[in-house]
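Complex shown without one protein chain; remaining protein chains in place.
What follows is chain A.
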Amino acid sequence: MSSTLVEFRNLKTYFYTEAGVVQAVNDVSFSIRAGETVCIVGESGCGKSITAMSLMRLIASPPGKIVGGEILFEGRDLLKIKESEMRMIRGNEIAMIFQEPMTSLNPVLTVGDQIMEPLIEHTLLSKSEARKKAIQLIEQVGIPRADQIIDSYPHELSGGMRQRIMIAISLSCDPKLLIADEPTTALDVTIQAQILDLLRQLKKDRNMSLMLITHDLGVVAEMADYVVVMYAGKVIEEGPVKEIFKNPRHPYTKGLLLAKPVIGQRKERLFTIPGQVPNPIGLGENCHYSDRCEHAMDICRASQPALQKDGADSKVACWLYEGEGAK
């Protein structure tokens, strides 16, 4: 497609807790190309958000630490640059929105002030120019009466409007990459659809990349160009969205897709993947999914499969397909 914008190379983010080392992100590699929507899918606690926070270099330290790997943003390793340079990238080139629009806005500042802030910080706009731009941004995210909304406080707005304001804030400096960490989880379904539409529209207009973190496969199907499936801190499968949905390879991905309700098909019970996510402390050398996998073989319990090319664009980490890619 087009050039690579972000590339994670063997990223390892560990948390050193009293109970032991949590390998929250363990050897994760994937890349995001310019103008592409990449969805990171996985259960709670599988390292999706930590991957995003590592990209932003906002891992609380201690206890967290990025122990290895590289994150290349336009060829520069973000893990090596100075904090002051990183600050110029945050909000300016990479922006992020969060799950909770209710608490992500400062309650004592007007939304206009908060939209203008990154503009004043990162661009040379004067206050009145920033205000004009803020009104434009509010209009762009589909809120009417922008010139009045700009002076209102977050508590005067609904959840959907607040998330739109969050999007306006994050887009204010025309970032090249927008990270959306479960942006619609806290919203009701109709608003969810609107916000997703908005994100897709804005992404197209601005030709920016979108890194969408979600556990909702419906969202993935609707938004993604490329899907990365994570499990217990590792990427277990990745590929173009059509490939993943049509032809899932990893048993975990298959399980996730089976667990999704299909409209028009009434089932007594939805499929659930048996077992629990393993305790992230003290994970062994086995395939982390082997305890829950119906295809588990001896080799699965003994060693970890590597993420290997499987098919044209997709990769999978599973012993079932070991050797197939080489053919």
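Just so we're on the same page, a residue touches a chain if its C-beta (ideal position, glycine included) is under 8 Å from a C-beta of that chain, and two chains touch if they have at least 3 such contacts; residues count from 1.
By definition in this document, contacts and distances are computed from a predicted model.
Participant: I notice the complex is incomplete. Of the names "Electron transfer flavoprotein alpha subunit", "Predicted secreted hydrolase", "Acyl carrier protein" or "Binding-protein-dependent transport systems inner membrane component", which is the UniProt protein name for the chain that's not shown?
Facilitator: UniProt protein name of the non-displayed chain: "Binding-protein-dependent transport systems inner membrane component".
Participant: Write down which of A:19, A:109, A:281 or A:302 is the residue touching the left-out chain.
Facilitator: A:109
Participant: Check each of A:121, A:222 or A:322 against the chain that is not shown and name the one that touches it.
Facilitator: If we include the chain that is not displayed, A:121 is the one touching it.
Participant: For the full complex, which residue in A:90, A:288 or A:315 touches the chain that was left out?
Facilitator: A:90
Participant: Across the whole complex, list the residues on chain A that are touched by the chain not included here.
Facilitator: Spelled out for chain A, the touching residues are 56, 58, 86-92, 95-96, 98, 100, 103-110, 113, 117-118, 121-122, 148, 151-153, 155-156, 166, 169-170.
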